[in-house]
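One structure, pasted below without further comment.
As you look at this complex, bear in mind that one protein chain is not there, while each of the others sits in place.
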């Protein structure tokens, strides 16, 4: 039986790093965090109460989820919380310290589906806390984010602040699968200010970015074409060829016109069709991603892609289905929040560089939580916390300097106090 | 003013060879034949009375037709008949000789759109009767067919036969444009037996084929894609690209599945889109031909092609229109007619080889007239008349030996007498 | 430890039916047959001595082969012969009875990769000899063919004939993978006459077809496109997209022009590419099959396909490799052999219908052995043996009436005696 109770943030981060759990499989992570926050007096909403179950995107097969849950149990996840979660991960935890505003902090908790470097050039390997789950790795710093979430809870345990704290431990950020379903609950309805944060992003430890703006919008869809098999030699005319439909679609997806208003992208990833050479293909599947410099451009690409898919299928008398695998949108930070973060950062000892707003570059599904808060009249900022990452995000050698964990907790708690005061 | 009155069949054929008229432009040909048959006592149905005007296929522009009509007038076409014809060519001529059955003879009268060889290796050039119309040439023997039609009328002028003769001088056989509209009149309703014929087909003069069977079915369609222009640099997303639609269509047309039941073909011929390089293409046009070993296979190809066109257009948000340029169907000869032709041929002096039924190989829109007669309970055969053509059909050096003209008249008239007797 | 020694042909067939082994996995089948023929005094060439190892097509992974060999051992294959075979299946067995000609009999021994029906409508299930190997089934009668091969050896054991008998137990006929490598040995060099045979083919038990002619030629190739990955959002221009190459290839493969000389086919079966949606595809794989009504048409399709593959790859700066998965060619039987079979069949009591030559329809890699014999001046025929199969070949309910086994042995042995006499 594991417990975070006696562990430092660094130790928590390392424990999570050794036990990475990919999207919608974060049973051990959720349960251990829940146990810790429970002890700290938070009200907990777990799994089915933390996300809108019906709106989840890119959910793995039932078998995969069940196996992940079993693994979590085996690896010391407290069973009480596993039972509450049923087969859904994620956690919203709330604690009232004073009459002031409700301030949220969102951290993401999932790992990537990739293997970790195991040689001595890589500190996690050298120091014995590399992933013990082949094919899963915390290669984007979410282990640190989770630890920071715990750290913020601990930090307010003694003095609190004049308001209510709501911590959002979001599952399945990779692929943009968990942000939307977590935003489609009522947990954000009373949030006056929301902070999200990211470690690393190629900044040195000690650097704070007041607000990353305008992440790219994207959408990922899974497509299945369903035709009719036929013997390719004996009766080619009787087939309805799902593969011809898919190939026509691929050719035309890449040829969607560029847009003068900004950046657009499209890509087709996983492709499969699994019939014999002498059978007209009856089923073909693919994964598609579109991106846009903003939400309109993303919508443009998605609308064009859907038209291509529909008519490539119809052209070959083939049925098709699409399902959304994941998506992100974009946002702009509120200047008041950026100002609060920058002012807070100036107060933190180990911070030696404070930057203003900066474009985000990548995609991020905190965007859905941030927009929900802003639509309700609240304010938000997405903070950058430098962590001297020695290798790029998502690579086998990604790591973060752990001094960044305490810096992040200090910047976030100080920002919360300031914002709570401002909003009073 | 020209007249066929004093001309031999050979002279008529040479006059027509010098004045070839492509499909729907056969004003001079029709008018001169009409004048001759009028003199022989036939009842005439000309132009709008000879074909179903609304059903004509592949009709040239009004300007082209008007110019052809003017040319015919200039080149001696008797005006009386030109007036009757208005702007439509073709002729059905009928004469009753006795109480017996009605027997039809169909000949086609149009020239090809190609230029003729003008060197001395080519008899029409050497002997001064090559085409005087650049870009038009009787390269398929229809000049001879027309003369034979006149010859049959002349042959019965003295003795007649026990029945009614109906001569069908069909326009626009090339491209399969005139057969269908001539079949969609009531002229065939009372025809008990129909003969059609073709000179040449690589057989020697003196050879008669009792019946060519199962010509290929085909259909030709003209397609126009209509999109929306846009500046390719400044606003590519605002275009609706007719050229992308057309290219997608072409790729998929050639990829229509082969059919296990027999031969299928598809081809795209003329293609055009005429905008500047920096403008998203707003209009693109193409000509498509499908073929099938039989009518079902042709229908299979056409249905598949239409599906491809529709969804290639829809995929690119482009409108499209198709119009039928021409079509042919297939038929089987009636054995009784083939037998009659073979028996008749044995009686004709200059015939030295009589063959039975043979597959046709190419396409022929007499098919529509033949099927109409057969659907009404009548019988039909498509006769081959060898003419020692020195070069392939449709080539610049095509020619026929003119001895074949009298042979054809003798075989046809003798066949008619036999059939009229049989059917009594 | 299993042994065929005391089993009837029917029992042998049922034992094999219960233990089906797919192509290149026929370890148990080969070993049991070898043991039986060894006891009958045949000289044996097993595995690496029976086929040209380097020329084998469509060989499974080493692991799969090793597992199949282990299974054979577990299921009673005599180890002595397994050891000789190493990791290659197949057997050529030879026995001299007299000074006369060498006569070959080729039977194929592999099962299909498909599951068998397990309900009582299916005799093998009802009577307890259905496949015990999920995913493998003798659904094409090769279990019977193998038993017939043993039966012929037994039949000559008492009286022999005036010549030498060579039995070819060929692996991996399904997919056309074993015929070519077995033909590329010297075992066929001294064969004066070769018989191959097939049970079923929708003929009733008691029917013999003297010779199936002109099977279709086909070729199956596996294609791998190797490009370069890149982040689809961050650096799309740095990728070399294996999937765009493959899609371009597929579109153009299906659009290879039809051929006027006869039937051609092309199909793409299994397709896969397995990268994330946000990564430009670095590797894509597919399986392609071409067919032709004859070997030239097959070569036409293959040459066109190779050109398409090469330039689709080059267009996208992608490398590609092809490997031949399997192939068949075509042949014509020798009339003398067909005559011998028909005369022999007339002598066999349970034969009640004897047919002459008939087109084969499908594909068959005995073609390579037959052509090799014919090229060396020998003669060959491919015999059909009716077996009242209740369901089509390759379906889950395929079965053969076992009376056909003895009929086949009688027809083959009588044919051999006749041919041996004729050729003396």
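Each chain carries a letter (A, B and C) given by its place in the written order, and its residues are counted from 1.
Criterion: a contact is a pair of C-beta atoms (placed from the backbone, for glycine too) under 8 Å apart; a residue touches a chain by one contact, two chains touch by 3 or more.
Everything numeric here is computed off the predicted structure, so don't read it as measured data.
Asks: Counting the whole assembly, list the visible chains that the omitted chain makes contact with.
Replies: A, B, C
Asks: Which candidate, C:93, C:107, C:208 or C:308, sits in contact with the chain we can't see?
Replies: Answer from the full complex: C:308 touches the omitted chain.
Asks: Determine which one of B:243, B:302, B:338 or B:369 touches the chain that has been left out.
Replies: Looking across B:243, B:302, B:338 or B:369, the contact with the absent chain belongs to B:243.
Asks: Among C:248, C:333, C:363 or C:413, which residue is in contact with the omitted chain in the full complex?
Replies: Per the contact definition at the top, the residue touching the missing chain is C:248.
Asks: Sort through B:56, B:106 or B:265 and give me the one touching the missing partner chain.
Replies: Of these options, the touching residue for the absent chain is B:265.
Asks: So which of C:41, C:98, C:135 or C:234 would be touching the chain we can't see?
Replies: Within the whole complex, the residue contacting the unshown chain is C:234.
Asks: Which parts of chain B are in contact with the chain that was left out?
Replies: Touch set of chain B with respect to the missing chain: 216, 218, 220, 232-233, 236, 243-244, 246-248, 250-251, 254, 265-281, 284, 287-289, 291, 325, 361-363.
Asks: For chain C, which residues touch the unseen chain?
Replies: Output for chain C: 234-237, 239, 241, 244, 248, 251-252, 255, 257-261, 280, 300, 307-308, 310-312, 314-317.
Asks: To test your reading of the contact rule: which positions on chain A touch the chain that is missing from view?
Replies: Residue positions of chain A that touch the missing chain: 251-252, 254-255, 257-258, 263-265.
As a working rule, only the chains that are shown with their structure count from here on.
Asks: Which two chains meet at the most C-beta pairs?
Replies: If you count contacting C-beta pairs, the leading pair is A-C.
Asks: So which chain is the furthest away from chain B, centre to centre on CA atoms?
Replies: Of all chains, A has its centre farthest from that of chain B.
Asks: In terms of CA centres, which chain lies closest to the overall middle?
Replies: C
Asks: Where in chain C do residues touch two or more other chains at once?
Replies: 251, 254, 265
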